[in-house]
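Here the complex is missing a single protein chain, while all its other protein chains stay put.
And then chain A:
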Amino acid sequence: MSTVVLLTLTGLGLAALYFLVASGLALVFGLADVLNFAHGLFLSVGAYGTWWASGNLPGAGASGWGFVLAVIFGVVCGTVVAALVELVLIRPLYSRTIEQVLVTVGLSLAGVALLQASWGADPRTYPRPQWTQELTEVAGARVPNDRFLLIGAAVIVLAGLLAFLKFTRIGLVIRAGVEDRSMVTALGIDVRRAFTLVFAIGGAAAALAGALGGVYAGSISPTGGSSLLIFGFIVVVIGGMGSVVGAAYAAVAVGLLQQFVNYTSPGLGDICVVALLAIVLLIRPQGITGKVATS
């Protein structure tokens, strides 16, 4: 029983990371039709921003409010980079899918190279508050606290995103734009102004995934964003393009499946995730919730 609880909570922690990456990807693709391969860069910027701030930013540190400040700094960096990427590189390329893919793939490669040039290719030890390394007993299982940190952060982001989509004017525009962007413009709305915001929100969530993923893994490396991005894409496709709720369901399914299969058959978890993706694409190609930004 305790093993099941530990695997479940660890799987949910992993799911939380996947959700933080996938929620922004889902909204960006759903609204702007941009397949953003540079999304992993926002995650890496968040991770490295937090790591750098904990050692260099006055008031920031590896524990307590200092760590919170470092995470905020990392998230702000990821948000700013995401908004700049949309404004400078993506905006001139809307409706030009191939060029978008080339630019975002190129940017992700350049981002990794830049991080390697700045701080080296080797993993860097990540600042982790002491309490995240301690264990909490749940139904007989001794669970590391960082799992609860990840799950809590993902739940807050999910609730915040749903409230934003449901109760704000711009959220309404985003939900409508995910369904039919040209009809939104035919109502007199400049939908492109929402694109930058969606990129910024996605960048913030990915940067938070980077900052908290470092706590989970204990170290960060320049290629960390790219490897998590693959699972982010899988979660988006399973959940349904444009759906935040779908991304949450899919992230939980992928995280738990990967964790349980890897426990029983080490290394098979990733293969099972790909198999799940194939099954969903065959049975329900539009994903769990289809192309609607449900709230």
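Here is the rule we go by: contacts are C-beta pairs under 8 Å (C-beta built on N, C-alpha and C of every residue); 3 or more make two chains touch, one makes a residue touch a chain; residues count from 1.
One rule holds in what follows: contacts and distances are computed from a predicted model.
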item: Omitted chain, identified by the protein name its UniProt record gives, among "Spore germination protein KC", "Sodium:solute symporter family protein", "NADH-quinone oxidoreductase subunit K" or "ABC transporter ATP-binding protein"; value: "ABC transporter ATP-binding protein"
item: Per the touch definition above, residue among A:V157, A:V191 or A:I220 touching the missing chain; value: A:V191
item: Per the touch definition above, residue among A:I90, A:V173, A:L228 or A:V280 touching the missing chain; value: A:V173
item: Hidden partner chain, residues of chain A it touches; value: 95-96, 172-173, 175-176, 179-180, 182-191, 292-294
